[in-house]
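A single protein chain has been removed from this complex, and every other one stays in its place.
Coming up: subunit A.
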Amino acid sequence: MCSALALGIGSLEAAVKWMVFCVYVVELARSHERIRALSADRIPDSALAPVENGRSQRERRKRGETHLPLGKPGVGFTGVRMMGIISSELERCWSEMGFHLLKSRRLYSVSLQEFWHRHSTHGIFVFEPFSAAKMPFLTVVCGFCVARFQPGPAGCERKMRWVIVDTPTSPVTSGLPLFFVITVTAIKQGYEDWLRHKADNEVNKYPVTVLEDGRSVKKESEKIKVGDVVEVVEDETFPCDLILLQSSREDGTCFTHYTVPDTEKDLQALTAAIECEQPQPDLYKFVGRMHIYKPEQEPAVSSIKVKPAWQLLKPCTLFHLSLDRLKCFYEPLRRVLHESGPGQIRPTYFQQCCSLGATLTSLGPENLLLKGATLKNTKKIYGVALYTGMETKMALNYQGKSQKRSAVEKSINAFLLVYLCILISKAIVCTTLKYVWQSKEGQDEPWYNQKTQKEKDTNMYLKMFTDFLSFMVLFNFIIPVSMYVTVEMQKFLGSFFITWDKDFVDPEIQEGALVNTSDLNEELGQVEYVFTDKTGTLTQNNMEFIECCIDGFQYKHRDNRSELDGFTVTDGPVNKLQQKAGREKEELFLRALCLCHTVQVKEAGSEVVTDQVDGIDGMIHQPEEERGFIASSPDEIALVKGAMKYGFTFLGLESKSMKIRNRQNDIEEYKLLHVLNFDPVRRRMSVIVQTKSGETLLFCKGADSSIFPRVKPEEVDRIRMHVERNATEGYRTLCVAYKQLSAEEYAVADTGLREARLALQDREEKLMAMYNQVETGMSLIGATAVEDRLQEEAAETMEALQGAGMKVWVLTGDKMETAKSTCYACRLFQRGTELLELTVRTLEDGRSWSTANQDYGFIIDGATLSLLMNPPRDADASLYRNLFLQICQNCTAVLCCRMAPLQKAQIVKMVKNSKGSPITLSIGDGANDVSMILEAHVGIGIKGKEGRQAVRNSDYAIPKLKHLKKLLLAHGHLYYVRIAHLVQYFFYKNLCFILPQFLYQFFCGYSQQPLYDAAYLTMYNICFTSMPILAYSLLEQHISIEILLDHAALYREIANNAMLRWRPFLYWTVLGIFQGLLFFFGVRFLFSNPALQDNGQVFGNWSYGTIVFTVLVFTVTLKLALDTRHWTWINHFVIWGSLAFYVFFSFFWGGIIWPFLKQQRLYFVFANMLSSVSAWLVIIILILLSLLPEILLVVLRKPRGPHSRQMKRRLPSSGTSTIFMLSQTASTHSFSWSD
């Protein structure tokens, strides 16, 4: 019984040790995947998740692509829920595609076949909702433990049964630090889990109104099933991706094409099926169709259901869906159908549908309401839930943040590997020497130390192995397990300083900085490349209409003068002083501004509405300030407001007719026929409207480069100068053109557009072709200039960043001239900067330069970039890319204009993966910057005007660009220094902690005798030395914040991970070894005569260990004190406090006979030590001696100054003249670089 217990304890010990080892292995391979992977496993393998591009979601999860939006408010996901009546056809489809079902919760998986066996053909299956949090809150700890140890070496459990390691230290000794680490980490994880749970619940348990059986039912948002009709009222967010069915607005705006002023009571039976594409992340793309069947004859069956039929991969699978089973009852849809008209699309499939009485309508991105968006300006809408949970576009767009790992962590892992090698080699050396020593005659089994029967029985090799393990356990303290806790705590607590910083508080929004992840604090001190967005980041995104140019004449509005026509004419560049364009042209231009947009008028309240009615009568002037506009882009508003200044007011869109009030206060009404949406490729948008007189007009506005080719050249010449001049002044310019469509032209365009919209395949391409076809032969009427002011202190910030050695790249979608002027304004380009332009326009330029010592700026545009990235011959791709990188890396500033959002991310990725893998930082404010923010090592969001998308996806969010300076130069710098020191110090202090223990093995016959007492072994990292370094790593300011901000160049001193490279690591290691040797041998020489007391009594091995340990604790603490440059009271308290605690603890520990200890090893050892003068003297001298080199080094080190180094900027081949050419010929693009 007893022996069984002992065996049990033995194996427990072994288990603990194994776990220590496992943890090391795991920690070594520590990556985000560890916990996440497990958390992903917990999520029921929703094989339901459709296959996308032949890769299942599961696969993607394996590759770490879809990290779940853990704890992100608004993106939290509800369970994948799918409820459907499944026909046997569908089943066959699915099984063909290899789907199998898994019951969640119990992780009970059945293959589809089995499933269908057990259930009727029309079975219903439901997936339980699951939560984003890893596990139910209460089970977190045990769950955590499982998570923690699961990745250990497989089968170690079995080994434990027969390998029982003799423990040199008690299991508590090794186990306690581990336990501590696990507890702390578990608490942290649990806390984060709890937060996630809360966030999840906010999203998942969010009450929504669902129409069920004709009644509104309140439901939790996670219970929404695909096909439910959901009601959303104003200012609510959409709980999932919805297809808009009906909106309360009567004017037909709100992007809906199905507006019918019916109320709920008129509901009649209607059957519809929605076909849509597989869930895909592109927010701006959606292709779907809705089939609506003849209403059934029964009177209003009061259930409202729209069943989606998933469009499966192959188009042919569509036929397997038995459509008649999918029913829905909804009257308004029928009306919609009548509007769109049946039978417009002709594939055989539709004939089938039509034979069933179905009519068809197309669904595009404008019909889809994305989850997370908020309903504005509309009281109520109804929509069909289409994608829910993880399949919403938002969720699919979510990229795991956890993939970001800081360079410091990589360094830690490298160091850990070194220390693991040290540990293993120490164990091997000791084991080997032990057996060498024992092989000598008489040493194997001296009479005083006979072997136990068990030892005699065990196999020699097994014994060697257990000895090896014992040494591993003995030396395992060299691996700073507790460092992980300290690092995590440091990061977690340290990040509060960013949130707390009052300098980051913006008076406008009354908010400070936001830290979304604390893992990257130190990365802020390592940034080498800064990628910044222009609009909203460098500039305020506060658009103001500055001037316009009509027919070659320049108009500039002045506020103080508002006479009859509201125009003031300033001198035009074409020297037509005091001239104006013709009145007709003016009015046409202003009408174009009023009509060609997607702006909505915001109604401030009911009285405003009545005001508007009055306004229609032309009696009352609506005060302009009260009129709010909502638009997707602020420059549209600026244009509408600009037109307002000149007397043309846009009143709103009601039932597809746009109303404007002209200068004569007459109301003009235009029927809106088509909107040709803006897209970044075309870079223009158009509207087709019909006047009261029946004329059909097309108004188009867009970037000059996209408009000029589509209008008459002679018109271009008149306006081009204006546009270019405005662009150089830093304004955003747009050109406006129009075209009158004849009835036939319109008919062609109309059918073409409708057909293209209904297309399921290649809809984009078809639409694009149609748009291009319609938008030709226009005539240019004018151009506008909108100013976007620079952010406060943008220039200073940019200058500081450059001074800190960072390379600033501006990535913008704007045109080159505008962006260039912004760059000049931000002082990214200086007067002396030589600009290298690589744009389609300058392709033929050959440039040469000889001055090597100059600043270079580089400009490239999107088109050229795509030429570079995707050259006609694949072989050139890497060559081009390398050349491009080389050039860019040698320029001080790079401007990339005309970038698509994806290209931004592409550039970031390219730089990130370039040689030396520099640390990149992206800063932006808009949704178009999200990809770039996620791609960069550190993503920074600006709490700007363009919503919270960027903020939500960023790692850090700041209110203004100017805060970036302090964030990087002060916070980043300090964090980096702190954590680097923390890491080095931890390795150092554990090395000099365990080295004496290793050396001691040579003096005790390799018997695994520990040098220190178990209490000391356990407490060393937990209590005695942990707090000072934590305080240091939170409070240290080796250089004060003001100086860091004033001298940006100081940032360069820590560039390239300077404090965690191998050199400093070697220095710390050597220091640790030196001190370890000193501690051990210093005391060893003292102990050559262990009679150290004046009464001749001798000290034993525990005194030896205690003296070494005392020296050790004092030395490492004082070493930290030497390194501390910023002594706050906390540092004083913690440093002196932990020394005092050590002394107090030692007295206490040695002062009592502890009943739970078998051996009172340390009983009065410490007190006895203090009673010996020699011990005092040796402690003092050893502390002094071990700190002496450090003091000397500090004194002799060259003082670090802000002017110490200058960055070298060189072009790839300086000295010789370099010709850089990109020539374009008709067929091929070639890019050559020659010396």
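Note that a contact is a pair of C-beta atoms (placed from the backbone, for glycine too) under 8 Å apart; a residue touches a chain by one contact, two chains touch by 3 or more; residues count from 1.
Basically, contacts and distances are computed from a predicted model.
A single chain of the complex does not appear, and UniProt lists its protein name as "Cell cycle control protein", one of "Cytochrome c oxidase subunit 7A2-like, mitochondrial", "Ubiquilin 2", "Pyruvate dehydrogenase E1 component subunit beta" or "Cell cycle control protein".
In the complete complex, the hidden chain is touched by one of A:418, A:433 or A:505, namely A:505. Across A:1041, A:1073 or A:1170, the single residue that touches the chain missing here is A:1041.
Touching residues on subunit A toward the chain that is not drawn are 166, 168, 437, 442-443, 446-454, 496-497, 499-502, 505, 510-512, 1003-1005, 1007-1009, 1035, 1037, 1039-1041, 1043, 1082, 1084-1105, 1122, 1125-1131, 1153, 1158, 1160, 1163-1164, 1167-1168, 1172-1174, 1177-1178, 1181, 1184-1185, 1188, 1191-1192, 1194-1196, 1198-1203.
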